[in-house]
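As you look at this complex, bear in mind that one protein chain is not there, while each of the others sits in place.
Order of writing sets the labels: A and B. Residues in every chain begin at 1.
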Amino acid sequence: MAASRLRQALPLLLGGVILAGAVAWSRGAVAQQQEPALNIQFHGFTDSRGVTVLSPTVDLDRDFTDRTGLRFRFGVDAISAASDSCIRCHAEGAHNQRVYTSASFVRKYGDTAVTVGGEISKEQFYLANTAMTSISRTFNDANTTVAGGYSFSWNRPTLHPAEFAENQFAQNAYVSLTQTLTRSTIAQFGYEISTVNGYQSNPFLRALLNGVRTVGEAPDHRLRHTLTARLRQALPKDTYLEGDYRYYTDDWDLTAHSFSVGLSHYFTPHLSVTGTYRQHSQTGTYFYAPAYTGSPEFFTADFRLFPFDSKLYTGRVVYTPEGRLFSGMFPEGSGVTFQYEYYNADNGFEALTVSTGLRIPLKRR
Amino acid sequence: MRAVASLLFLLGLSTQAFAQDAITPAPAIELPAEAGAPIALASLKGKVVLIDVWASWCVPCKAAFPAYDEMYRKYKDRGFEVLAVNVDEKRADAERFLRDRRHVLKVVFDPKGEAPLKFKVRGMPTSYLVDKRGNIRFAHEGFTAKDVALYERRIEALLAEAP
Partner (left out) sequence: MRHLLLVVALAAVAASSTACATVKPWQRGQLANRCMQFDPDGGFAAFRGHWQESREGASGGSGLQGGGCGCK
């Protein structure tokens, strides 16, 4: 069953990327450029499960020539978990640290940009290695952009408290189309397919099986599809509207709809305020149940696989002063961002995030 | 099968020829300057003119502006002119940019985009070097610091030509 699904998925994966690649290589117009910059950010997350994460990140986007560029990212997640899954054995809570780094190299050939990169993420009980490549091409006086990409991940979850690690392999491919519709409207459509093979149960959460708390058992194979549609619209009086919709479905029968809408306004040419509302609703997987009896093939206590609806409220302020930031310390065009988010699910789960970032543009070469 | 068909269809898309550097007469333009009075390109015949199509929202344009102003100061006594054609739809955006930047080059305003249409601009910024007879000799898209030496070589070559 799983093997035939995989055989069905592979030509689609390859087909999608080849199609995007072919479209990208046919002749077109002017290329767009990513602005070189240094981004230093600090994110904080806390939720009602007792998990708190503090996450500083550094993002460097730099160009070497007008045709080549390098993107480098480094971050640390300092995690303290006093969640039900940890408290069982660690009464004082548990601390973990995830370190991740990624690098990607961009090369432009006329109006086509090719990116090759990788990411490594390491923490106690989990190691993830990813290699990725993508290609994009603009057409039509840069009004249309077609892009496609593929990534391969080799992940190693450790079955804590046991010492041995399982293997998990994930493949991911996407195609996207970005189209300027008017001088003030731009839309993007995307399709993504992903397969995950290997261990996908959650070693930290125990389901109630015949009254006994047992580590869950999830299928070894998962095929996921995602469709996205996004819109950005400039409105009168320095106001902007954004709308995003994502449809998700997989072969575990989990289907989700995520819709978000936001409004930004410039109170001065240097200060913008944005408010966003996101609604998410998902079904459970076919093997989801609050408790299990008998000997089911699959059973889980992973709350991510349960049905629920949630709302997310985001507020963001971006300040980009003219002249220099902090009296000459940073170059012109630098900006600071502050963001606050509140998340609320109808199963009682709540989360809060606070983020801040500093953006420093770099000279173009 | 359908994937193959759409693949062939896409490969057959008509291509757009890229603007070539060719010796063609520069289109006639006459646009209002900062002081208010209009400047016509025809009135600058006999001089080497750098026409820069720029906007306040274009990041490389912001780096190009002071560089072109420097070039103007350097060569203006030898018969060189710079015409910075601003295409901001809102004049206030352009004026905010110009307010903090001392400049001697000539800025003209073209909110309707007549000049870039006539010059067939393909990307922002684009600059043109017009010789003493009024012909476009070089067109250049984008701007990086390395372009300055290239421009100066071309300007010197055009200045050396007979009118």
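We take it that contacts are C-beta pairs under 8 Å (C-beta built on N, C-alpha and C of every residue); 3 or more make two chains touch, one makes a residue touch a chain.
Note that this is a predicted model, so its numbers are computed, not measured.
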Absent-chain contact - pick from A:Val106, A:Ala128 or A:Ala289: A:Ala128
Among A:Lys108, A:Arg224 or A:Arg364, residue touching the chain not depicted: A:Arg224
Candidate in contact with the missing chain, chosen from A:Ala113, A:Ile193 or A:Leu209: A:Ile193
Chain B, residues in touch with the chain not shown (by the definition above): 2-3, 6-7, 9-10, 13, 53, 55, 57-58, 87-90, 93, 113, 116-117, 121-124
Absent-chain interface as seen on chain A, which is shown: 12, 15-16, 19, 23, 30, 39, 41, 43, 45, 47, 49, 51, 53, 55, 57, 59, 73, 77, 81, 83, 85-86, 98, 100, 102, 119, 121, 123-126, 128-130, 132, 134, 139-144, 146, 149-151, 153-155, 157-158, 170, 172, 174-184, 186, 188-194, 204, 224-228, 230, 232, 234, 240, 242, 246, 248, 254, 256, 258, 264, 272, 274, 280, 282, 284-285, 303-306, 310, 316, 318, 337, 339, 341, 343, 349, 351, 353, 355, 357, 359
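Assume only the chains that are shown with their structure count from here on.
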Cα-centroid distance, chain A relative to chain B, in whole angstrom: 40
In the complex, chain B residues that touch chain A: 3, 6-7, 10-11, 13, 15-16, 59-60, 63, 96, 100, 122-123, 141-142, 144-146
Of all residues in chain A, those that touch chain B in their complex: 15, 18-19, 22-23, 26-30, 35, 66, 139-142, 269, 322-323, 333, 361, 363-365
